[in-house]
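As you look at this complex, bear in mind that one protein chain is not there, while each of the others sits in place.
Going by the order they are written in, the chains are A and B; count residues from 1 in each one.
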Amino acid sequence: MARIDSAFADLAALDTLAALDSPVHRLDPRVKVLTALVFVVCVVSFDKYVLAAMAPFALFLSLVMAVAGIPAGYVLRRVALVAPFAMLVGLFNPLLDQQPQFFLGPITVSGGWLSFGSILLRFGLTVAAMLVLVAVTGFHAVCLGLERMGMPRIFAVQLLLLYRYMFVLVEEGQRMHRARSLRSFQGRGLGMRIFGHLIAGLLLRTLDRAQRVHMAMLCRGFDGTIRLRRDMRLTLRDLLLFLLVCLLLLALRRYDCAQLLGRLFMGS
Amino acid sequence: MSHHIVEVLDLIHTYGDGTAAVRGISFRIHHGESVAVVGANGAGKSTLLLHLNGSLTPQGGSVRIGDFPLTRETLPEIRRTVGMIFQDPDDQLFMPTVAEDVAFGPLNLGLPPGEVEQRVTRALDRVGVEHLRDRPPHRLSGGEKRAVSIATVLAMSPDILVLDEPSSNLDPRARRLLIELLAGFQHTKIIATHDLDLVLDLCPRTIVLKEGRIMADGPTGAIFDDDQLLADCHLEQPLRLQACPRCGRKQA
Partner (left out) sequence: MHMADALLSPAVGGVFWAASAGAIAFCAKRVQRSLDDRKVPLMAVLGAFIFAAQMINFTIPATGSSGHLGGGMILAILLGPSAAFLTIASVLTVQALFFADGGLLALGCNIFNLGVFPCFLAYPLIYRPIAGDGASPLRLGLGATLAAIVGLQLGALGVVFETIASGISELPVNAFVWAMLPIHLAIGLVEGLVTTAVVASVRKARPEILAAAAASRPLGSLSLGRVLAGLGVAALITGGALSWFASASPDGLEWSMARASGKEELAAPEQGLHSWLARLQEKVAILPDYAFRTNSSTPAAGEEATPSWPAVDAGTTASGLVGGGLTMLLAAALGLVFRRRTPLR
């Protein structure tokens, strides 16, 4: 509960960040969505023991955040906040894979630890990429961009309306939760039966609200199709930038720049 | 000329669970009038209002707006003429930004994009929320939401405005701004409200409902002087008529 509370508070922060202005913010949303996708696919396609080669991707991400004005602390906090199923599963790796891979002085590092570290890094990078995408584009623009790229219109409308009413309903849910906890003592009153009643009540009120929203839509001429104003223009500059960035990401994936840098440093 | 006369004849509405909400209501409202509909909770105010643009279908009686009787065929035209503003702004602001909400109606009317843009700007200006154009609705205050919902309806250029409890949940300043805004509209206004002081400010004519029937329909001043009527209908005088404005002593 607390987790979702703070996550919702952070949502407002995401909205604020999306309203900033920067060269990154001004790019076409389609470009940003596709870049995020390329980024995620590159990161995820690394082999399971790879660690250091992912570092340049972290660098790329922090560069984007810097140009766009997204605070790194916020992103790191959000990444840390999520309780990942992946971490739990990943923890098995050091236990199951004890094959030593290399030696750090006196310490033996097994394959399991490497792949665990890789999982952690993967996780951080992919989650951060998504957050940054929404932070520099805004949920609304992301949906419109996806719709322009072929997502079914009714699904885009669904996402937008869901986003809109999420806040309203979560507030109702919060009030209900608070009311319940004020009247429950020592864990009593929190069982399934009460929950069932509460949820049923919320659901009925929700259905009523759906009816009212529908009526309001009809009053303003709704005929089954929601028309979206999609004023997006893809400039040549946007396209060129996109191609450049893709090439960069693919190059980072193909060539292990971290190792190159290391070699440079060690003079070998 | 019968343009924009709102005529209701013997309206009867019973809900599915048997509640008789409206039991034979008749009245006539002329172009440009500003009429308040008051009554206790459950008297049938909201139900009555919902009939005025066809959101509800009566079991008996008829509604006529201007030249058009309310039927399925005339529904689109009537919905363009009668703009309805509901009690809960969250029910009416469902688009991602204010500008898109205001554009929703004109876009549905099939207007070209340039015209839609114009209407949006004009409606936002009229209501004084141009600066909120790109704001998402969940980040608006109560008063701002109310103002925006009025703008969403204004953008369709209705001739008649129907408002359900417009001043509820507003802080005093927002409420004052709303009253000033509504006072400036030339449209026919039909306002269901508990806020009797607002009625004094805006509506020369008042219809009093009790249990689905009209108990009184006449000049506001006369109705608020009739203590017996008010008591019968579970109402009180407007707050500022209840006590001397200077010494605060209650009038006999």
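In this text, a residue touches a chain if its C-beta (ideal position, glycine included) is under 8 Å from a C-beta of that chain, and two chains touch if they have at least 3 such contacts.
All of these numbers come straight from a predicted model, not from anything done at the bench.
When the omitted chain is restored, the residue from A:Val24, A:Val127, A:Leu228 or A:Val245 that touches it is A:Val127.
The residue from A:Leu37, A:Ala66 or A:Leu240 that touches the chain not shown here is A:Leu37.
Contact between subunit A and the unshown chain involves residues 1, 4-5, 7, 11, 14, 36-37, 40-41, 43-53, 78-79, 82, 84-86, 89-90, 92-93, 96-99, 101-102, 111-112, 114-115, 118-120, 122-123, 126-127, 129-131, 133-134, 139, 142, 151-155, 157-159, 161-166, 168-170, 172-174, 176-177, 180, 187, 190-204, 206-207, 209-211, 213-214, 217, 222-224, 226, 254-256, 258-259, 262.
In this section, only the chains that are shown with their structure count from here on.
On the side of subunit B, the complex with subunit A involves touching residues 50, 53, 55, 76, 79-80, 83-84, 86, 88, 90-97, 100, 103-105, 107-109, 113, 116, 134, 136-139, 152-153, 156. Touching subunit B in their complex are the following residues of subunit A: 12, 15, 19, 139-140, 160-161, 163-165, 167-168, 209, 212-213, 215-223, 226-229.
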